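Here it is, the structure, as structure tokens.
One protein chain is absent from this view; the other protein chains keep their places.
We call the chains A and B, going by the order they appear; numbering starts again at 1 in every chain.
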Amino acid sequence: MSVQDTLTRWRYRYVPDHVLGELLSKNWIDNVIPFFMLVGSIAVFGSIVPGFFEPFTLSDSTRQLAEVGFVAMGMAIVMLAGGIDLSVGSVFAIGNFLTLALINLLGWPVFVTLPVVLAACAAIGLVNGLLIGFLRLRAFLTTLVTLIIFRSAADLLVLTYGTRLATGGASSPLWDYLAYGDVYGMPVSCLVVLVVAIILHVMLTRSRFGWHLLAVGGSRRSAHNAGIKVRRTVCLTYVLSSTLTGLGSFFYAARIGSAASDAGLGMEVLVLTAVVLGGNSLGGGRGSVAKALMGTVIVLTLTNSLISLGLQSGASTLVLAVALLIGVAIDVKWLKNRHKVISSVYVSPAYFSMPTCPPTDPDSGSPYAQNDRLKDVELIGLGELDGPEDVIFDRDDNLYTGSRHGDVIRFLAPDYKKRELFAHIGGQTLGFAFDRNDHLNVCVGGMGLYKVLPDGEVVRQTDETNRSLWSIIDDSRMRLADDLDIAPDGRIFFSEATIRYDIAEWATDSVETRGNGRIVCYDPRSGKTRTVLQNLVFPNGVCIANDGQSFFFAETWAARISRYWFDGPRKGKLEVVIPDLPGLPDNINRASDGTYWCALMGMRAPVVDMALRMPGFRRRMAMRVAHDEWMYPNINAGCIIRFDDNGTVLESYWDAGGVNHPQTTSMREHKGWLYIGGVHNNRIGRLRLPDADPNWTSNDSYWGSRK
Amino acid sequence: METVTAPGASKVSVKITQEWIVFALAVVIFALFSLILRGFATVDNMLALVRNVSILGILSVGMALSILGRGIDLSIVATMAVSVAWMILMLGEGVAPPTAFALALAFVVLVGAANGFLVAYVEIPAVFTTLAMGGLVYGLGRFAMISVDIVNLPPGQDWLRGFGSGTLAGIPAPVIVFAVVCVVAYLFLSYAKAGRFVYALGDNPAAARISGVPVRPLIVLQYVIAALIAFCAGLVMTANVDSMNTRIVNSTLVYDVILVVVLGGIGLGGGKGGIRNVVVGTLLIGILLNGMTIMNIPFLMQNIIKGIILLAAIVADTLLNPRDEQTSQQGDI
Partner (left out) sequence: MKGIRKMLAAAVAVAALAGGSVARAEPYDDGVNQRAYTAMKGKKVAFVPLSMGFDLTQGWAAAMKVQADAMGYELIIRDPNWSTDAGAQQITQLISQKPDIIVVHNPDRNAYARLLKRVQGQGIKVLQVNLKSETTTEAFVGVDWYKIGEHQANSVVEACKGKSGKVAIMQGRVTDPANFITVQAVKDVFAKHPEIQVVSDQSSEWDATKAQGIAATALKQNPDMCGIVGLWDNMDVGTAAAIREAGLTGKVFLSSSGGGRKQADCDMVESGTFDEVVIYDVARQGRDLNAAIAFLLQQDGEAKVNPFALITPLKVVTKANLKPNSCWQMEQIPDLVQ
């Protein structure tokens, strides 16, 4: 290995390139821009505005922040559901007036006033909600009109009662505490806003209503078609918005104590700016209350600081407008180009050095020497199948296979002419194994590990494992569980080929050839799922060895087969048994004579082997070349090999013409026949094995003969 | 030669549109007021009626243009206030009227072009662009150009006062300006190539673009025209009250303008409607305000009644032309 190779290897081992793409693909990355704006504005103004960081100023500034924050959160919720509420400023004025009227004029206690004000504001919001939610009026126009109506109503109230309010001014300790009190230095209103924010956040992200709301905002039509009560959900967002506005106005009334008609005037613009600057999008579906609060802090910091700097009147409006323009421009451009950016940086190739490729020439004398032994297979279900990745038999000799459509298909013994749908699972069915109770265990791409009972009922076994500590991607979720086998004690070991790609783009993982995969163990006795082995290069075919204490597994892109002991004296040991296959191994299964079958789904090529040592080259390819033009390894070969416990390859079966089996991903020996499947095939082949035990079945081999 | 009729066109179907509802409403209210209110149906009052809403009407024409092209111009009031205030401030400082006028006009064109550029080329949604530009223009104006809220029109300058207090054949100048703006806008939309393209743009921007319509320059043009119309309205307003109050930016005037446009039946989705709709919307508001004035209803109460009638019009439109869950556009608020 040359020095340069070594350097490349170290460079790609220790610089985590893949992290960037993973970070960008996270949903919370949208928060980064507003967050830096927040930090930036606080840093800039904190340094030039005198007294900005004094505890007194900070704690008192947050009172105003809290009041606007309530309104902004309400606006964010409405916008999340795809609407807009321009009437918040007017509702704020009404809430402010009501609070003062009840407390100053009627002398009601605070604890009675608060619920009454909130209920009144909710009722006002209900007007918006009924009109927009149930009558399906346009949100923008409707709230525009209600803005004018409510504002006039508030003005009318102030005109009628304003003079009496102006001379009033009841005061109680609780009322003063709400206005100027604090809890450990934190203003009461600020504390309340944080509590409400947490409640709202949990509601949005964890509750049924929140999910419905986001669904409606994300795609109203789909939400409607999925049976979500769109109208009710939309209506409730306006009620929530007005109620939150009422809460804000309650604290405002406590602090300012004035029924001046400029309360909440122009607030809709301020709040809209805040919410959008925080990163909530106008179309709905994207955003959070945290973003709304961040935006509020940015906007208020900007405006207050500019006034504090003593600039002429227009300055704060000017800066706010520029901030809004920049914020939205960034948001628009980011939304538009996000996928481009992610797709060009997400694929992150790693260094991998392939061992020498053994010869496969027909006359080379190697066990891999090409032949045409698969030419004479009998075909089952030709043209009726789409992607039979794996094949398996029950004790009554019926054949089961999977499909791209998420089905388990059964061909009935003895001639396998009659086909029936055994179960529908939903995700692509990849690996099969029967357990001791004759239940069919299935690895389902994108879903996890499932079980089908003899009557066809589908039961989920596991779809998540322990999350690793430092992973950015949520690797607790199963993205691509692909093959499994069951230990004598019932534990299920299954491979997950990659945690970085979904089933639809599994081949892209070959461009990376990093250890993105893992082997996971599910224990049905405890119901626990744990990751056993990590950082495997596209682990695939898992097969429990005949000793019952270890399993073989293939690492496809690495072209090798390894063995791991999970029990017995060698427990915990991992050993590469075949380091240098000529092709890319897939499923492994037991053979009748105590050896193992392995399917090679593609062949290695010198240029690909070389490219694997040149990650920079593959990276440039992924960034600059169209997806369709990328260099992938060959995955169009039909070859099955047989090896023993020591890793000695005994023989191979080739489909030289590639007619019957352009790709083999699995094979299963059953009663003297070898059944062959391929994930891109439209058939299952079966080949007579003249030397095999005509009564051997894998069920007997694993669980003993029943008779 | 045989004329080919489309299958649906043979049947004359009277589609009840919002324009018709509003027009009918206007007629009914007009008839009602004529009957019960003394002094309503007189020529004098009719002129006063139109005169009182002429500024609103002029602004609505500008707004209508931007909405027809699937945009919206929330900066229209700020543009109006700041450009005209700046102009009369310059006049007060002794700048020659042609120079002051040209500078203000240049400023207005600049603002319109900036709006158009941000919408067309930076692709910021029109609502945000113009909302922010409104703030920007007002902020810039108050920060760098005009140090006071209210600028008074200096003595003299009769050419400018003529826009407000002049009459032509007994018709007040604001009404004439409104009429001229309407006619020019109508001719532009109906006969100019760019005007027809505005409809194409509003109907389906992507299709317009594929068909070879220069969509981006067209958007810029649309906002420049809207800004110029705003300038017109500003001249009339200044001439009316001898001053320009920049704080009008913070009032609900821009919302009133949108309501007139939408009330007349121009959909916010763009591409539907014309100047006729603006006139109908303006007239309804004018009749309402005038009637309520005669009925001695307080100013704030008038606002509430106006709002409720607008709301009723929108509700009626929605009930008669319900939106379909399956075909409504995402993000169409």
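Things worth noting here:
As a working rule, contacts are C-beta pairs under 8 Å (C-beta built on N, C-alpha and C of every residue); 3 or more make two chains touch, one makes a residue touch a chain.
Computed from a predicted model, the values in this text were never measured in an experiment.
One of A:Leu159, A:Val183, A:Ile199 or A:Met610 touches the chain omitted from the figure, and that residue is A:Leu159.
Checked against the full complex, the one of A:Cys190, A:Ala259 or A:Ala487 touching the unshown chain is A:Ala259. For the chain missing from the display, the contacting residue among B:Thr17, B:Gln157, B:Asn204 or B:Ser251 is B:Ser251, taking the whole complex into account. Checked against the full complex, the candidates B:Ser34, B:Ser165 or B:Ser211 give a single residue touching the omitted chain, namely B:Ser165.
Contact residues of chain A toward the unshown chain are 50-51, 54, 56-57, 60-61, 63-64, 155, 158-159, 162-163, 165-167, 169, 176, 179-180, 252, 255-263, 265, 303-304, 307-308, 310-313, 316-317. In the full complex, chain B contacts the hidden chain through residues 48, 52, 92, 142, 147-150, 152, 154-155, 165, 237, 240-243, 245-248, 250-251, 293-294, 296, 298-300.
The rule we apply is simple: only the chains that are shown with their structure count from here on.
The residues of chain B lying in touch with chain A in their complex are 118, 122-125, 127-129, 131-136, 138-144, 147, 250, 252, 255-256, 258-259, 262, 268, 298, 300-301, 303-304, 306-308, 310-311, 314-315, 318-319, 322-323, 325-326, 328, 330-333. Of all residues in chain A, only 82-84, 131, 135-142, 144-149, 151-153, 155-156, 159, 219-221, 224, 230, 265-266, 269, 272-273, 276, 282-284, 311-322, 324-325, 328-329, 332-333, 336 touch chain B in the complex they form.
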